[in-house]
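Heads up, one of the protein chains got dropped from this complex, but the rest are sitting where they should.
Now for subunit A:
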Amino acid sequence: MAYTEEELKKELETKEYEYGFYTDIESDTFPNGLNEEIVIAISKKKEEPEWMTLWRLESFKIWKEMVEPEWANVKYKKPDFQAISYYSAPNKKPKYDSLDEVDPELLDTFKKLGISLDEQKKLAGVAVDIVMDSVSVATTFKKTLAEKGIIFCSISEAIKEHPELVKKYIGSVVPQKDNFYAALNSAVFSDGSFCYIPKGVRCPMELSTYFRINQAGTGQFERTLVIADQGSYVSYLEGCTAPSRDENQLHAAVVELIALDDAEIKYSTVQNWFPGNKEGQGGVYNFVTKRGLCEKNAKISWTQVETGSAVTWKYPSCILKGDNSIGEFYSIAVTNNYQQADTGTKMIHLGKNTKSTIISKGISAGKSQNSYRGLVQVNSRADNARNFSQCDSLLMGNECGAHTFPYIEVKNKSAQIEHEATTSKIGEDQIFYCNQRGIDTEKAIALIVNGFSKEVLNKLPMEFAVEAQKLLEISLEGSVG
């Protein structure tokens, strides 16, 4: 089939969500609604110490006083927070030592997703902590990590086993009152991952978590805390995909990264939640607060490939507190059909000689809206701060939109800020050129999109990059006849 603008548009619209199924695993779910009792019940259910319960209650109090933010360039029906169930855990929840013990239905789901544990185990050096509906059901490679003193477990476990670390750092980067969703998360977070790398240790493998949402009408409130102690290094991978469904699903995660002096954290995300069908129904609402704190000479890199969600609201940020610290943000955000994404980053320069780099690639197709929103803030004390930002947009067809909102606040004259932005369109001429060389339209689009995204894809760990490329293709291509 040769390409015309019309055909391209159709083709892009007809790609239904590939992973449109959900696993029927019995869960134990709370009644809908949110009040103090529910918050206490969540904490009880998770057998948390009292300080945690109190912290949650405090968060709930803060949240009740807040209103949902409206500044983002997205339109959606506000979730009814009293119609959501705030806790759901798989019922069969033994600790597995081997894959054979895992619920076959669950394994089957992973197989459909192409992320079976079998496959994962083969990917040498990848430890997988799978978060299935709020509670970790499998953790591997734990022993190797333990030998180095690395802690990689669910946050619930960390609250019990390593309370001193959790108590010290939770909420230290994203305070409870930071924003509406962060406050909500702090009150009701179900589970998530915890990671601690001791002083001077280089984590020998990529740490990887697959998040999934799997229960009708269950809000998902993940909490992730990564602490890299002085001079340590860790690369953390987060990926997810969700079953298709009719009603909107709310996801409000909080991720906090702490890189102490001379430490480095690479945090990579591939996100593929159900974006809604081509009429724009269903789909995940993804309101995430991700932030990292850099102490002296520390470095945090956020790399993300976002292809899913009906509405995305997400700004992985870096607070460059220590002198000479470095923050990086590499992002690919794809929107199709009626998806809306408002994403970007904040780089807050507090220390001297701090450096930040922002590379954002937005790809819009269908009737989608894709916005980049970035803040570069240089405080008065931050001598010689430098930032480079580049925001590129790629449009497919005439009905989608790309928007760029760069905010720059500089209070120190020595700062050097550079901003570049481009917008381009996949042209018929490019497609024909590829066709003429024997490359069909579907493959041509994949090639062009991958080329456009290359600077960011290159930042992902190898095995993740392959998966990310696959996701880009899945979210943009139709089955060409």
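Going forward, contacts are C-beta pairs under 8 Å (C-beta built on N, C-alpha and C of every residue); 3 or more make two chains touch, one makes a residue touch a chain; residues count from 1.
One rule holds in what follows: contacts and distances are computed from a predicted model.
This complex has a chain not shown, and the name its UniProt record holds, of "Fe-S cluster assembly ATP-binding protein", "Septum site-determining protein MinD", "Acyl-CoA dehydrogenase" or "Phenylalanine--tRNA ligase alpha subunit", is "Fe-S cluster assembly ATP-binding protein".
Residue A:429 is the one among A:50, A:65, A:164 or A:429 that touches the chain not shown. The omitted chain makes contact with just one of the residues A:157, A:261, A:383 or A:455: A:455.
Where subunit A meets the chain that is not shown, the touching residues are 1-4, 424, 427-430, 432-441, 443, 447-448, 450-455.
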